[in-house]
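Note sheet for the following structure.
Incomplete set of chains, arranged as in the complex.
By letter and in written order, the chains are A and B; residue numbering begins at 1 in each of them.
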Amino acid sequence: MSLTLGQIVESLGGTLVEGQPDRVIRRIAPLESADADSISFLSNPKYLPQLAASQAACVVVAPAQQAAAQARGACIVADNPYLYFARLTQLWKRAHADAAAAGVHASAVIHPEAVVHPSATIGPLCVVERGAVVGAGTVLKSRVTISEYCQVGERCLLHPGVVIGADGFGFAQERGVWVKIEQLGRVRIGNDVEVGANTCIDRGALDDTVISDGVKLDNLVQIGHNVHVGEHTAIAGNAGVAGSAHIGAHCSIGGASNILGHLKIADGVAISPTSVVMRSVTQPGLYTGIFPLATNAQWEKNAATLKQLHALRERIKALEKALGAPRSTNGN
Amino acid sequence: MSLTLGQIVESLGGTLVEGQPDRVIRRIAPLESADADSISFLSNPKYLPQLAASQAACVVVAPAQQAAAQARGACIVADNPYLYFARLTQLWKRAHADAAAAGVHASAVIHPEAVVHPSATIGPLCVVERGAVVGAGTVLKSRVTISEYCQVGERCLLHPGVVIGADGFGFAQERGVWVKIEQLGRVRIGNDVEVGANTCIDRGALDDTVISDGVKLDNLVQIGHNVHVGEHTAIAGNAGVAGSAHIGAHCSIGGASNILGHLKIADGVAISPTSVVMRSVTQPGLYTGIFPLATNAQWEKNAATLKQLHALRERIKALEKALGAPRSTNGN
């Protein structure tokens, strides 16, 4: 597995400085573990000290770091080194992976009334049910289920164990017994969507669940029925989105965070990992709600006090009144 | 796909008012997206404004809303419109879905010593191991595993990727090394249970893990070994129940909530989404423990103060003492 520096800049652009085009690169590596056969990259100026110490044959840097990089040896100057690195991993994979032949693995179970584009790849032990549609260039890795009438767009990548179109969780009650609401909607997934391993996207109850173009879902994510996820939003592992929530475009939803049902999240919202969204979020920005970690002993004291927090506020108010203190402007 | 209003009331009851029995319905839809071929429903009086504006051919309403509905056009009057809607989705599915033929898909792997009722449906790429039992009318969608000697009752529905009867997480320690406790119990699932996609129910260590009649589990739920879940309890997506916890009947366990091991939850308890149950809950009611979301800047200030919460209480006590303030009745 190798590429020359010349092949790299020919394919991806950028300017090769202080380097020979025929220099052979055998690995892509982080700065600190790169060796003399590696290409590396500097995406954040805070890693400049690691740049100087790196053994890499060549480092991709932004124009502002060219001087520092050049002092060390060969570099490729590119406007966005991290994006260049992403493109380089893609070039590397194309150059070295077997051409994954499109087509349906013999062990997959495809309903005769499913529509699978000839350029799609259906891996081993997948299930594509009646009326389901899989678009051009889409790859289902092993053991993916696409349920009845659900649609997956073009150039999507679905990892092992994904379940598209299981029933949403909907029941009415009749004297304490749950009565199933049949889930009559579908899942519609746009183009260039990636879905992580064992992630589940439920079909809609009446209307559809919608995953827009360019959305990226990590592993073990739960998307409830009738959720809409806007374009180019990313949702990290273990997160959950409850039924009928609408998430805007270009959002970043942190790992293990949860969005409760029927909420609306504006475009450009970032939710910190493990945080819980209980009300709609109308303004872009970063939102957080995490109980801080402490030693168990400290936590026990603070958690016990937390149960009296409202009472503490009342005691502060009483003290302020007793002292004739001016009311705080910070609330009451 | 269509049913007439006459067919609907003939099957499900209710009183058709201001409508023609031969009116053809082609869709079930929410009030706001219903068109002139749709039937819709009003389950909550707060949506009355949407009723007036709806284009639906017919709306299912409670007796109290008959006047309002009648003013708009055709309606079906039923005591519990949401339950009527659930029954209507079932009628719709029966009328339009292919008769899912009972039987075992050719790609499923059924151990010769497993017992599968002839009226059960085993979907593609399922695994039913030695001694496992699948009851009458139960449906295993694709890629479900029922491990050795586990039992699934009648009329259950298990969604893709479900794993019944993997080993519980049990180990002893010997000088820092984990020694496996073989999990010798089973999973026993009652009748009319639904299990969501990629949900896992572990087998018991010595005794069995028990899921009672009418329980509904959503996707990606983790049920530990020796858990008991009481009748008609519902557990939403991403929730976790640790080993040997006993949950009562008619409970609602919110999404991504967690119940720690060996606890008892009384009948009729509701746990809010993402909340953590650390002690047994002996009284019915709604319980919550969620860190409120804020902008990240606000959260940082509050989270920093939270770490000193116990100290703040001490400072309030000192102030009260200095002022000779009366001790609060809210605690100390």
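One rule holds in what follows: a residue touches a chain if its C-beta (ideal position, glycine included) is under 8 Å from a C-beta of that chain, and two chains touch if they have at least 3 such contacts.
Since the model is a prediction, treat every value here as computed from it, not as a measurement.
Identical protein chains form the entire complex, numbering 3 copies in the structure file, with 2 of these shown.
Operating definition for what follows: only the chains that are shown with their structure count from here on.
Centre-to-centre separation between chain A and chain B, using Cα means, comes to 26 Å. Those residues of chain A lying in contact with chain B across their complex are 107, 109, 125, 127, 129-130, 143, 145, 147, 161, 163, 166-167, 169, 171-174, 176-184, 198, 200, 202, 205-207, 220, 222, 224, 238, 240, 242, 256, 258, 260, 271-272, 275-279, 281, 285-292, 294, 298, 301-302, 304-306, 308-312, 314-316, 318-319, 322-323.
Of all residues in chain B, only 27-30, 33, 80, 82-83, 85-87, 89-90, 92-93, 98, 105, 107, 123-125, 141-143, 157, 159-161, 194, 196-198, 214, 216, 218-220, 232, 234, 236-238, 250, 255-256, 273-274, 290-296, 299-300, 303-304, 306-307, 309-310, 312-313, 316, 319-320, 323, 325, 328, 330-331 touch chain A in the complex they form.
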